[in-house]
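Only a single protein chain was left out; the remaining protein chains are all shown in position.
So, chain A:
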Amino acid sequence: MGQLVRTELMDLNLKATDRTSVIRELTQLLDKEGCLFSQDGFLQDVFKREETGNTAVGFGVAIPHGKSPAVKEAAVVFGRSEAGIDWEAFDGSPVHTVFLLAVPDQQASNEHLKILAMLSRALINEEFRQELSEAKTKAEILGILEKVTQ
């Protein structure tokens, strides 16, 4: 999965319990890793996407994403919350697993998009979600994600 997913882009113990704060928290990780040109620009596009349609997809998973000129380098941030996050979802159910996807507006190849597509498909699989929620370390999560995106 190359550099798209890395242990530095994970937070297994999210503190925030509302959608906006969690997106901000995870975006800071992206910024720290040098994946963004502009944190504000990226946040704006992610929130705009949330307005078009809530990205809670059911089964306790949300996939906020920004395809944005503010993204320097495609990346996936993984976040997990034991307490649950209020994603203002259709059924009000809390979100425990968050994938924040950052995709540059223009990119040379489809490679990253293909990986995100594989990841999205894998999320439909209950065993995959179970493994992600039970994994104890970031290295384990990395292994699980790499398995489905090769």
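In this text, contacts are C-beta pairs under 8 Å (C-beta built on N, C-alpha and C of every residue); 3 or more make two chains touch, one makes a residue touch a chain; residues count from 1.
Methods note: contacts and distances are computed from a predicted model.
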Missing subunit (named according to UniProt) among the choices "Heme exporter protein B", "Peptidoglycan D,D-transpeptidase MrdA", "AraC family transcriptional regulator" or "Fructose-like phosphotransferase enzyme IIB component 2": "Fructose-like phosphotransferase enzyme IIB component 2"
Chain A residues that touch the omitted chain in the full complex: 49, 52-55, 57-59, 63, 65, 67, 90, 101, 103, 110, 113-114, 116-118, 120-121, 123-125
